[in-house]
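Here the complex is missing a single protein chain, while all its other protein chains stay put.
And then subunit A:
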């Protein structure tokens, strides 16, 4: 067993874990943050994407111990009080989800894309940047629209960007 201490969604947590514990297992099983999903075992689908020190990572490919002394944000941690994050609101407004299983990873990746590429995203950029996220339901059409709209909305909501 190894001790890990990190900040998850603004709260400090410390736990003893088996060294082989993946970050996604730690989040889902130790912290019961089940919004982060597992869709594959080859780092392909992106259902598990969270932010580690402000950058998108696949939590199925990260050990919990690698997140020691880090700041982790999950899908449960991006809404401000009762208000959805602009990217969450955009997914809802543009029907960027159906079964919802890929959605947390999509939203966390999308926010990361905006952080890296800015608020004015064209379709081709969004499609290329979503390379690491699979969705089987939507055909991506509405996800692309949602990401573009969410990116613009994030420009209007600097407070939430800063909260990342």
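Keep in mind that, in the parts below, contacts are C-beta pairs under 8 Å (C-beta built on N, C-alpha and C of every residue); 3 or more make two chains touch, one makes a residue touch a chain; residues count from 1.
Please note the rule applied: contacts and distances are computed from a predicted model.
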item	value
From "GMC family oxidoreductase", "Xanthine dehydrogenase family protein molybdopterin-binding subunit", "Bacillithiol biosynthesis deacetylase BshB2" or "Urease accessory protein UreF", the hidden chain's UniProt protein name	"Xanthine dehydrogenase family protein molybdopterin-binding subunit"
Options A:33, A:65 or A:111, residue touching the unrepresented chain	A:33
Touch with the omitted chain, as defined above, among A:8, A:45, A:64 or A:111	A:45
Residue among A:8, A:57 or A:144 touching the omitted chain	A:144
Contact footprint on subunit A, counting only the chain that is left out	18, 20, 28-29, 32-42, 44-45, 47, 74-76, 79, 84, 88-89, 91-93, 95, 97-104, 107, 123, 126-128, 130-131, 133-144
